[in-house]
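Complex shown without one protein chain; remaining protein chains in place.
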Amino acid sequence: MIPPPKFVGDLTDLPTHAFGHRSLTWWGVVAFFMIEGAAFAMAFAAYFFLITGEQSWPPAPYRPPDLLAGTLFTLIMLASEIPNTRLKRAAEKKDLRSVRIGLLIMTAVCIPLFVLRGFEFASLNVWWTDNAYGSIMWALLFLHLTHFATDFVDTVVLACLVNTRHAAEDRRMVDVAENAMYWRFVWLLWLPIYFMLYWIPRL
Amino acid sequence: MRRALPLLLPLAGCDTVQSMTGGDGRQGALFNDLFVIFAIVTLVMLALVLTGLIASIFRRHPAKSSVPGENDEARDAPFRPLLIGWVALIATGLLFLTTATYLTDRAMQARAPANRLLEIEITANQWWWDIRYKSSKPWQTIRTANEIHLPVGIPARITLKSNDVIHSFWVPNLAGKQDLIPGRRTDTVLEPKRIGVYRSQCAEFCGAQHAHMALDVTVESWADFNAWRVRQLTPAPAPATPLALAGYNYVTTRECASCHAIAGTPASAQVAPDLTHLASRRSIAAGTFPMTRGHLYAWIADPQGAKPGNNMPVVGLEPNELHSVIAYLETLK
Amino acid sequence: MSSRFRVSLILLAALASAGCEREQRDPRGKPLPEDQSNVAKGDPRDNAYENVSYQLAQGQRLYGWMNCTGCHAHGGGGMGPPLMDEEWRYGGRMEDVVATILNGRPNGMPAFKGRITEQQAWQLAAYVRSLSAQPRQDVLGSRPDKMSTTEPATISEREKVVDETPALPRDEKD
Partner (left out) sequence: MSVMSGKELPRDGRDLEGTELHERLEKTWGTPPGLWAWISTVDHKRISKRYIVTALIFMLLGGILSLVMRVQLATPESGLITPDRYNQLFTMHGTTMMFLFAVPVMEAMAVFLVPLMIGTRAISFPRLNAFSYWIYLAGGVLLWVAFILNIGPDAGWFAYVPLSGPEYSPGKRTDIWAQMVTFTEVAALAVSVELVATILKQRAPGMTLSRMPLFVWVSLVTSFMVIFSMPSVALTSGFLLSDRLVGTQFFNPYEHGDALLWQHLFWFFGHPEVYIIFLPGVGFVSHIVETFCRRSVLFYPAMVLAVVSIGLLAFGLWVHHMFATGLPRLGYAFYTAASMAVAIPSGVQVFCWIATMWDGRPRFDTPLLYVVGFIFTFVIGGLTGVMLASVPLDLQLHDTYFVVAHFHYVLIGGAVFPLLGAFTYWFPKFTGRMMSERMGKWTFWTLFLGFQLAFAPMHWSGILGMPRRVYTYPAGLGLEQTNMLSTVGAFAFAAGLFMFLENAAVSLRRRANAGSNPWDASGLEWAVSSPPASYNFAHIPVVSSRTPLWDNRDHLPVMTGLRVDDRELLITTVMEAKPDLREPSPVPTAWPLIAAIATTAMFIASIFTPWAVVVGAVPTAAALIAWFWPKGPETPEPVIQ
């Protein structure tokens, strides 16, 4: 029943990995971006929906969040793109030494960010139990924290991995490049959240 | 045309007190007209599809010998004009239906110039309706529960609120639904066209007794309505018999008075339905039972058996207390 | 039947009864037997109200319906004593609270005997005790769907700080 094969080509010489959209993993990562992006889009929609029901935002007598911690966090996030880009390039060039250093730098960058995030919660000037304004502010900050923490764990694991015997495999470099891509996603996502948390209540 | 809808409904022998086929209100009648238009258009479309389907099944198909899939794309071409025509037909039908929808909706929204407008405020609770007829003079405000009376031909603007969860106000014979949402204030207009008794039922799932959350609607002449209103404005009469007096004493000082109000007596709590004219209503417990002495006994003696999960507790009345309470409640005409 | 299977059946049954108890919805309230002999060990009826979500929730609604908020607010106290703290003037056991509700106390607490049913008194008492975190925290919902009448902690705390140090940078901006 099965028609016999007719050999029309050979695949032996194809490479076994590639960077960017040629690789399967890249598409998986992008699909996860879409999922998370959709979740954040709905959270943003919920935020603006709640605003429409209010006389003022934040509702009286609440004060808008304090700017310091969030702004510092944003600046460090933006600055971290410099070592992040370098790391991605090093991975694509398969420069293992630079990748090792780059991953350590990215891990180190996260430490002050975690501390600042703690201060950010404190500077919101509202508890999540106070009202829906407080709830959505905490929710946005917390949702972003989970993404940021996920990438941190991923970075730490990769930093360990590139110091084991698995480091030499070329696919590791693809992993590192994709982790760098994820970091971009994390800070890109942060920019609208920063604006919504700290500036819209001041408009 | 208003009467055409029942013809489409072989099983609907007659209009009932809770049926969309009634068309007893202005919006209800408009709904019926629009429904008939939609029914005709959709039935025509269905007939077209079924004709095509049946024809395709029973037509003499070409012989079975040729190879499957041969020249398929080339053979698609003759069907193209048919497909385009079909899409155009659907689009035209939709355009027609959208226009009809728009016009009907506008007609429903339109306020008939009325020199009299009734203002009613309905607050939904799990699982009963709190009714207030508003008036510029506070002493003319009527408070009742689980029933509304409407004068025929006079629009009633109804403001809707909820004290707990989302409910939906719906008198199928008169008009479509409007949700009652806590924290929001919605409104709707009823314009009854015909005298009659109707039944309204909560149309949004609201918990354990959603099924037993009905509202009696009476549409009557202006004179009857006025008589009813005057009666509603009078406080409860003093008990005349010793038994009723015993009941009065119980109802106004004990558990009942913690939740219910009876105008003209010390009972003034706002938690549960107003009882001032309880005995004049058509039903008990938000349309759960008809108003009869037997049902009243059953309800007061064991509200949880009659309507499980509702918020009226089993008080555990002694038989003599029960008799006296019922005797008093029956005086609340 | 293997013994392991039997053990797992028993475990499942235990889980079932535990789950059922807390989740039971008996709209009549639990029967309240007159037996008071076991008071020393704690009244067995405590569990039937205090650890049953539905009874607590009913108590929560009664708390509003019977206008307890009028004096006690949402537990913070007002004319009447606060109910959120650990202090009980007349004893904090379920029976004590029920007795307080039914019989009233001097200085303004009215007696509710004859105005609410005994089951309702137990529901209320269970809710009142839950305000001071007496029963397990996950039995009652986190908050009612009502306005919270207590002052949000963040505002009052921070206002104080602002008052004491008027030279904070964000004040200049204002």
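For clarity, chains are labelled A, B and C in written order, and residue numbers in each chain start from 1.
Just so we're on the same page, a residue touches a chain if its C-beta (ideal position, glycine included) is under 8 Å from a C-beta of that chain, and two chains touch if they have at least 3 such contacts.
All values reported here derive from a predicted model rather than from experimental measurement.
Among the chains on display, the ones the left-out chain touches in the entire complex are A, B, C.
Checked against the full complex, the one of B:Gly153, B:Pro182 or B:Gly196 touching the unshown chain is B:Pro182.
Contact with the undisplayed chain is limited, among B:His210, B:Arg229, B:Arg282 or B:His323, to B:His210. Within the complete assembly, residues 9, 11-14, 16-21, 27-28, 30-31, 34-35, 38, 42, 45-46, 49-50, 52-53, 55-57, 59, 61-64, 67-69, 72-73, 75-76, 79-80, 82-83, 86-87, 90-91, 94, 97-98, 100-102, 104-105, 108-109, 126, 164-166, 168, 170, 172, 175-179, 181-184, 186-187, 199, 201-211, 214, 287, 308-309 of subunit B touch the chain that is not shown. By the touch definition given at the top, subunit C reaches the unshown chain through residues 15-16, 19-20, 22-25, 53-54, 56-57, 60-61, 138-148. Of the residues in subunit A, those that touch the hidden partner chain are 1-18, 21-24, 27-28, 31-32, 34-36, 38-39, 42-43, 45-46, 49-50, 53-54, 59, 128-136, 138-139, 153, 157, 161, 165-166, 168-172.
In this section, only the chains that are shown with their structure count from here on.
No other pair of chains has as many C-beta pairs in contact as B-C. We define each chain's centre as the mean of its Cα atoms; on that basis subunit A and subunit B are separated by 51 Å. Put simply, subunit C touches subunit B in their complex at residues 25, 27-29, 58, 61, 65-66, 112, 114-117, 119-120, 145. Looking at the complex, you find that subunit B touches subunit C at residues 164, 182, 208, 253-255, 257-259, 271, 304, 308-311, 313-316.
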